[in-house]
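Quick one: structure below, then a few questions.
The other protein chains are all here in position, but one chain of the complex has been omitted.
By written order: A and B. Residues from 1 in each chain.
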Amino acid sequence: MNVTRRNFIKLSAAAATAASVGINFPKNAKAREDVDKWVKGACRFCGTGCGVYVGVKNGKAVAIKGNPDAKTNFGFLCVKGFLAYKVMYHPDRLKYPMIRQKDGNFKRVSWDKALDHVADKFKYLQNKYGKDAVAYYGSGQCMTEESYTFNKLWKGGFGSNMVEGNPRLCMASAVGGYVSTFGSDEPVGSYADIEKSKCIFLVGSNTSECHPIIFRRVMRHKLNNPDVKIIVCEPRKTNTAKIADLWLPVDPGTDLAVFHSMAREIIKNNWHNEDFIKNNARITDGKNTYDFKKYADFVDQFTPEKVEKLTRCPAENIRKAAEWFANSGATYTMWTMGLNQRIRGVWANNLIHNLHLITGNIAKPGADSFSLTGQPNACGGVRETGSLCHLLPGTKPVANDMWRSYVEKAWQIPKDTIDAKPGFHTMKMFDNLGGENNPDKPIKGMLTSTTNPAQSLPNLNKYLEGMKNAFLVVLDIFPTRTTQLADVVLPAAFIYEKGGVFGCSERRSQLTEKCINPPGEAKPDIWIAAQLAKRMGLEKLIPWNDDDSMIANEKAWTDYITVTKDTEHTLWGAKYDRLKKEPAGLQWPCPSIEHPGTYKRYVPGMDPMFNHEGFKKLFNKEIPSDEKVYFYMDKKGEGKANIFLRPYAGPAETPSVEYPFYLTTGRVIEQWHTGTMTMRVPEIARAHPNGYLEIHPDDAKKYNITSGDMIKVTSKRGSSILPAVIVKNSMPGILFVPWHDQHIDRMINFVCNDAVDKGSKEPEFKIAAVKIERISGPKNVADRYVIEDINSAFPGL
Amino acid sequence: MYSKNFYFSVLLIFCTALFISACAVNSQNVSEKSTDVKMKKTVEHPVDMGNKDCSECHSEMTPDLYKEWEKSMHGFAMVKCQVCHGSQDNFVVATPNETCRGCHPKEYSHNPKPEKSCSSCHLEHSFAYHK
Partner (left out) sequence: MIFSGSLVTIKENTLDDVKEFLKGYPQVEIYTSSEDNQNIVVAIEAESDEKLEELCNTLSSNENIINIAHHYFHFEEEVEQIEKGNKKNISLKGFGKKKKKHL
């Protein structure tokens, strides 16, 4: 045996041994290691919550890799997470605080000057116009510690509930659905149910592009288990449908009929689970309770044939979907914006939960009604900390007297500091935002962080003037449409430059440690919040004024988990040093240091709340321990979930003679939200250098449109001009535009509808009635447009 | 002395020869499969990419390769050309192992042959397990 072969065998032997026990096998020692250290963290982008390691060399982030121990992604990353670190060193990064001068340009100032200016102005506005004159608009992309801090400052310091966040625009309907059906926000199960499921229903989600790593798990599961059925229900036959066994096409906004019809077929064929319904659910319309017959009679009208006429979804497909859903043994549904960004978003969520409840596909392995969260920290940072106008930490309402007092005591503030009346939800907040000389706009000032409302709000024309006139303070890392309207710009630190906790879709909190320093004078949000608190006399409330962001973060986190330790969202066992050590973060409820986190709620033995004395005492809960499943957050105290009798309702706008098309909007895998980060990464920008309009060949023919032609798409509210892309993968009459383009002509939110769901107050981004017009032949618009100059003006304002 | 036509013919032959040799060099660069992982240096993409997405040209210029990728796990997962090969200013033909590490950290750290490129055993574009 020659020497090389011998060495190869020994090397293989050693490598295999190391792998078997999870020991990291170092590269050939002779090769240069390209990083000094790997720092554990979470990905910056979507709600999947991929675990990452950031490679640091000489104080710079030089590489990134997936964390193979993370239970979300098992080491894999999508292109955004993979290239994220390039965002950090982009030359457009904002480095210095700036105040807009009278000539319209920004002037660099010191932090002291900027913070004093903001604090003084806020104090002035509050004194003159009332405590609700200054609002906070946060984001599902802020760290939990940051959102918690600003929420505490506003609600406990200013006594104002004018706190909102962009999850209002994406997840509010899911929250409404969970709370109305189960009594408590967030899913019952976890991603782990994917690999145990027998049927996966993807509805209102282009998972392959919007949650690519989740899609990877679904894809792998299907490849390993060809008998698993995949059903996709979407107006567009997206890339996700490549792995589908069944595609349910459906006109935008009409899918409630499809869900009712599926329920009808399930009941008609006796595929429902009578025992489960009897023991664990009740039929209700929100006011009264009914027997099951009432529900069966109600859905009976939704025959597949009738529904086909209404929705364009073939009756045969509905029947098959119902059969597979009910009989698979373990069905797992996932959805995102397709169901949430609707005026009937809460109802759409309820109807999906209904299907799971009537078939008993919940609270057991492989089965769940799982809402995919869009942003990386909408769950952890905004929903769980209660950073919305009507909530407090622990997701209980401000209107709840008991909880308000409890939080006041925990925060050591005088009784009745916290306002019992909810503030304004996002669309109402921006509708009431204006300048001192707008007497009809009561909100005169706003601090917004890590979000871009001047591009992301629907029906932009209505809200831009208000933002411009108000005293607007923007925390961001790049110039955006919103900084173009700002009075003060504060340069922010990126996640790996400050650290903090992100809580993803599956109730999992993961800690990112600070890896490197932010550029220039950029600062973490938490420092900015603490500084403002200090300058406004509220240092006692927000004492974590440390320069070291990890120390400040830990203090804020400890404060947060103390307040919520006896709620069903408890993270009391997730102390900071534990989160640092845990390779895969922790899923709440996690009541103690020894507790491993909860994979499945509402099941005794798996859910620690069944034995949580503090929780039971605080909320007066009597929870029997002999039930197999018990929904202990049931408002009626019967441990039951609600099967809702929701009438059919379509979208706010349907195509008419004047506006004959449906417009729906969405995402592409490479771009994140408004493209302020991703459009600056060359590889990503190359894949999608501009927005475009997807149109069916039949419609294109009617309008004499060929690929690349410039099309003007117009709704009642506004218009956009985009190049046409002819696609066969949708239904005629439906147009699609990805919304990541910040070029003024191609910002599709000028066109989108701001009508909101009555329950969740979430706008109907997904559906607008539009008309189109061919403007010209192809133009080169692949310009990867980004706003580079902080002093550039918002066109037309 | 010689006719115009003669000079013209010589020029034509010379230019053709030049063109052919240029093409040969070009194709050699493009098809060169280096299994040497040390080749991390960026090279010029033979044609100016402009603002085009890689797939716009490659679905037609290298259709077999493109189809192979499309049907692979990377195709399903939408790991497009630029993720492994970079963009105009950081273009690489042979993707260094550190790039693969981004999504395959476990395999990277247990690689029994770290001096070889991942693609020397795992077929590039179809990503079958082994050659």
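One rule holds in what follows: a residue touches a chain if its C-beta (ideal position, glycine included) is under 8 Å from a C-beta of that chain, and two chains touch if they have at least 3 such contacts.
Keep in mind that what you see is a predicted model, and the values were worked out from it rather than measured.
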Task: Could you run through the displayed chains and say which ones the absent chain touches?
output: A
- prompt: Which listed residue, A:17, A:269 or A:592, touches the chain dropped from view?
  reply: A:17
Field: Sole contact to the chain not displayed, among A:9, A:402, A:420 or A:593
entry: A:9
Query: Since one chain has been left out of the picture, which residues of chain A touch it in the full complex?
result: 1, 6, 9-18, 20-21, 23-26
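Following the convention adopted for this analysis, only the chains that are shown with their structure count from here on.
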Message: From the mean C-alpha coordinate of chain A to that of chain B, what's the distance rounded to whole Å?
response: 38
Field: Contact set on chain B toward chain A in their complex
entry: 49-54, 76-80, 82-83, 86-90, 98, 101-106, 108-115
Message: For the complex, give me every residue of chain A touching chain B.
response: 8, 11-12, 15-16, 18-19, 24-28, 31, 34, 53, 63-68, 75-79, 82-83, 208-209, 212, 215-216, 219, 239, 242-243, 669-670, 682-689, 780, 782-784
